[in-house]
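For this view, one protein chain was removed and the others were kept in their places.
Entry: chain A
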Amino acid sequence: MTLQAEFQAVVLAAGKGSRMPEITSGKPKCLLPVGTKPLVWYPLYKLQQSGFTDVILVVLEQQKSEIQSVLDKTELEIKIEYFPISGKEDLGTADSLRMLHDRLKSDVLVVSCDLVSDVSLKGVLDVFRMHDASVASLFFHSQGGDGLVVPGPKSKHKPERDLVGIDVQTNRLVFLASASDFESELSLPRALLKKHTHIKMYSNLVDSHIYVLKNWVVKYLNSQQSFSTIKGELLPHIVKKQLSKPPKVTEGKSVLSNFDSEDIFNFAKEDEFSIAIRETSSFNDHSGDFRGTYHGDSIRCYAVVAPKDCYGVRVNTLPSYWTVNNKVNEKWDKITNGLSLALKHPKIENKSSQVDDKCVIWEGAKLNEKTSFKNSVIGSNTEVHSFSRVFNSIVMNNVTIKEKVALENCIVSDGATIESGCQIKGCLIGSNHTVPEQSEHSQEVLTDTDRLMEF
């Protein structure tokens, strides 16, 4: 018999990458190459480093085998249990978690597959433990664009902004909403300000999508069919419920007959001993009023804001994908805590003499004579013919680049073919797309249109 783990880790990798359909149409989002590894490797490695031995990886049914075969090659020690879900319906993060609910016996650490960061999980887990919290989540300071020119048509990238309210004294997460939910005014209940008299409202934080959830939250989620995402619905709901009081049980009425057996407070019950211990202790989490510890709340959400120098990116948009690829090797040491970085896979066929030391070459890539590479990622089994050059680009797997091709600032998806003599600058090339001979393109999306229509 094994001991029940304190936390069960879940990595959500069933997202379709709908914010960057140009490059995810033919490939699971979690397998996008980021430096030397596929995207999902980063959160998995982070968990492994933090001491997790098991992880549940939620994937789409049709992508499972592909993901599994890629991950098997990455030499991760953490035991991955795949949990395939059907991709027919458009399932949100909360839906995925709900399907998992009977596998989750402990408190849950939910991580998204698109997180690349050097932050330690210890901080958020410790806050969760310290306050016996219902939810603890981790936020980053926004990294800000570096002025890099993102491939594809020029568009003004407007990041989605969240409003995150944190009680300054206690680090309680007291408000969470998307800024786009409001028109010109943000109205807060006065009771909130009376309870948390000093709230710091951030608008530049990035939600890391690292959530530590108490087990009852999953059970509650299971009873609430309407929530489809964790970030958009479940979390704001629970954060809001902190301000409510449990329904008063009128005397003479049995609790069973209580209409709201689905009431959140029936899930959030604390055991008597914890309450008794807290009441006899002189500890109080706040000062300034005469309320008891935690204001007597059984629902408690906490926020941990990573220090400003922490690196953290959610790879869910094209600009973030582009910047992370430019940064990842530089931050590698901090992200992996000293894992050696092998930029060039040993099993490559490299006849080129001009590959600079910023290039990443994946397994089985074939670089012919008289080719030139600068600051690029070349995916596995990709072949580049002679007299071609690839600068500042990401070339994914099984791509064929013919002779005399000049690629600059491009992202080339799986299986694309670029015929000889092409001059391409700042373009996104969709999967299995063939760029005809001698074409010239700049700042465009080159893809078979019908593929994009899937979304």
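The rule is simple: a residue touches a chain if its C-beta (ideal position, glycine included) is under 8 Å from a C-beta of that chain, and two chains touch if they have at least 3 such contacts; residues count from 1.
Methods note: contacts and distances are computed from a predicted model.
Enquirer: Name the absent chain as its UniProt record does, using one of the following: "Translation initiation factor eIF2B subunit epsilon", "4-aminobutyrate aminotransferase", "Probable cytosolic iron-sulfur protein assembly protein 1" or "Cullin-3A".
Expert: According to UniProt, the chain not displayed is called "Translation initiation factor eIF2B subunit epsilon".
Enquirer: Which residue from A:99, A:148, A:177 or A:275 sits in contact with the chain not drawn here?
Expert: A:177
Enquirer: With respect to the chain omitted from the figure, which of A:18, A:203 or A:337 is a touching residue?
Expert: In the full complex, the listed residue that touches the missing chain is A:203.
Enquirer: Among A:76, A:148 or A:163, exactly one should touch the missing chain; which is it?
Expert: Missing-chain contact among the listed residues: A:163.
Enquirer: Among A:289, A:333 or A:369, choose the residue that contacts the chain missing from this document, as touch is defined above.
Expert: A:289
Enquirer: Just name the one of A:193, A:276 or A:342 that touches the chain not displayed here.
Expert: A:193
Enquirer: State which residues belonging to chain A touch the missing partner chain.
Expert: 142, 161, 163, 165, 168, 177, 179, 181-194, 197-204, 233, 236-237, 240-241, 243-245, 287-290
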